[in-house]
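Read through the structure below, which is laid out as structure tokens, and then see the notes.
Note that one protein chain of the assembly has been removed; the remaining protein chains are unaltered in position.
Up next is chain A:
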Amino acid sequence: MTDQQLRVSKIENGTVIDHITGGQALNVLAILDIDGSRGETVSIGMNVPSDRLGRKDVVKVEDRELSQSELDVLSLIAPAATINIIRGYDVVEKHRVERPDSVTGVLDCPNAHCITNENEPIHSQFDVLEDGIRCVYCDSIIREQIADHIKV
């Protein structure tokens, strides 16, 4: 992929998340809890032509690396995503996301009566199933639209 295709410049330090499922870039930003209010420098390509995916999204975030929890949830909404860690304009690490056995935090349980939605000192936690995720606390299953449950 060339810079011209992406229409955005290289970053010095940070993370490039490539091969995101087309249309999911804003959900990726939601997972990273980036809404622009803290001054982060972010570049987004949406529905960029891709040999592998047809259309893909790309997100570049300056001065930010992803936590394991963020990577885990990312893998659920963009299973083909690749993570490029950039330091001094060079890609120092490149790997694909892996589907985890469970995800912690980042997502809210859709069950309003779940203890994780109360004011308790715990994080939400979901086991990852073949075709969805399941709350470890209340057993609720989410199959569709996992991105709708990203914490706001």
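In this text, contacts are C-beta pairs under 8 Å (C-beta built on N, C-alpha and C of every residue); 3 or more make two chains touch, one makes a residue touch a chain; residues count from 1.
The rule is short, and it goes like this: contacts and distances are computed from a predicted model.
Missing chain, UniProt name from the options "Aspartate carbamoyltransferase", "Nickel import system ATP-binding protein NikD", "Protein-export membrane protein SecD" or "Methyltransferase": "Aspartate carbamoyltransferase". Contact with the omitted chain, checked across A:L26, A:L53, A:A80 or A:C138, is made by A:C138. By the touch rule set out above, chain A reaches the unshown chain at residues 111, 113-122, 129, 134-141.
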